[in-house]
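As you look at this complex, bear in mind that one protein chain is not there, while each of the others sits in place.
Here is chain A:
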Amino acid sequence: MREAVFKTEISLTRYLRADGKPLDELPGWSHEPEPLTSYYRWMVLARQFDQKAVALQRTGQLGTYPSSLGAEAIDVVTGHLMSHEDILVPYYRDHVLQMIRGTPMRDVLLYWGGDERGNAGVGMARDLPNAVPIATQTLHAAGVAASLKYRHQPHAVVCLCGDGATSKGDFAEALNLAGVWHLPLVMIVNNNQWAISVPRHMQCAAPTLAQKALAAGIPAEQVDGNDPIALHEVIGHALQRARAGKGPCLIEALSYRLSDHTTADDASRYRAPDQLKEAWQNDPLRRLRQYLVDLGYWDESRERQCLDEAQQQIQQAVEDYLATPPEPVESMFEYLYAELPEQLRTQIEMARVRGGGDL
């Protein structure tokens, strides 16, 4: 006898076409002005911030910066659906998501501007900070989810990572544990098709990244990461399940990295201009704007006002950032241990003297 013992499929959810026209019958809530106009405003802010950050880097006022161009919908929708008690385990591209969680815009600039204080996570409650070593945060997320479960707290953990991150053992280990322990974990992969210069198809031979969760016994699906309505439906459902003790899931959000990998990268070395041009057709902002315009919730003057407000907010944050007094040298020793060992105190003095102008 030979019979199929495991059958499954991966679905892709999408409600809006690239031009903002509905593909399907839309969920009832999406006919209302909220939350979609709020989503749109935040997406505009995210994009304006991004442009400003890149400009600051180009003029020597910020360090290497990873742009979030093309990831705005994923971050904004996730940020809005998470409750204060849910816990975020972000990756390094989630600037606006961290802002929605309460991180001041100025602090995001401080972090990428080489100042430790930017990573303090003011306002982020129990959220974890940026993780630069790829995929390491996925295991933290499993641990955070295990602590919620252990304490019988009905909240969810949201972890984000890139498509490249799914190749690391950490990712598989985190999903595996989440499955076995039935953890309240929502894993969101921002599949932007590139890991620096390595295209998606060279990262994994499987047709979807979502299916990696099936091996861990976890439900998984794809969602159009440029479609805020689809993201809202899929992520919202996942969060409710996790909070209700129904276990983990993996969401592969299909997006496109519309920028270089970071300001230190030059994607024109490895990416065909046509592909980028085509990807812009799927721009998440354009899609949502058109949808809102068609419903009469958005127009030119609202757009202009929204841009102005974003600019003002960003300008203020940049001014605050640039006016922030330099980080005291001793801060490199602060918070290293609960209490600084006495023997390290002399090194604080050394640090102050160091770098004080070479010969």
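Note that contacts are C-beta pairs under 8 Å (C-beta built on N, C-alpha and C of every residue); 3 or more make two chains touch, one makes a residue touch a chain; residues count from 1.
In this section, contacts and distances are computed from a predicted model.
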| item | value |
| --- | --- |
| UniProt protein name of the chain not shown, from "3-methyl-2-oxobutanoate dehydrogenase (2-methylpropanoyl-transferring)", "ABC transporter ATP-binding protein", "FAD-dependent oxidoreductase" or "Transport permease protein" | "3-methyl-2-oxobutanoate dehydrogenase (2-methylpropanoyl-transferring)" |
| Candidate in contact with the missing chain, chosen from A:P207, A:G296 or A:P326 | A:P326 |
| Of A:L23, A:A55, A:A125 or A:M202, the one touching the omitted chain in the full complex | A:M202 |
| Interface with the unshown chain - residue positions in chain A | 63-64, 111-116, 119, 130, 132-135, 164-165, 167-170, 195-198, 202-204, 264-265, 269-270, 326-327, 329, 331-333, 336, 344, 347, 350-359 |
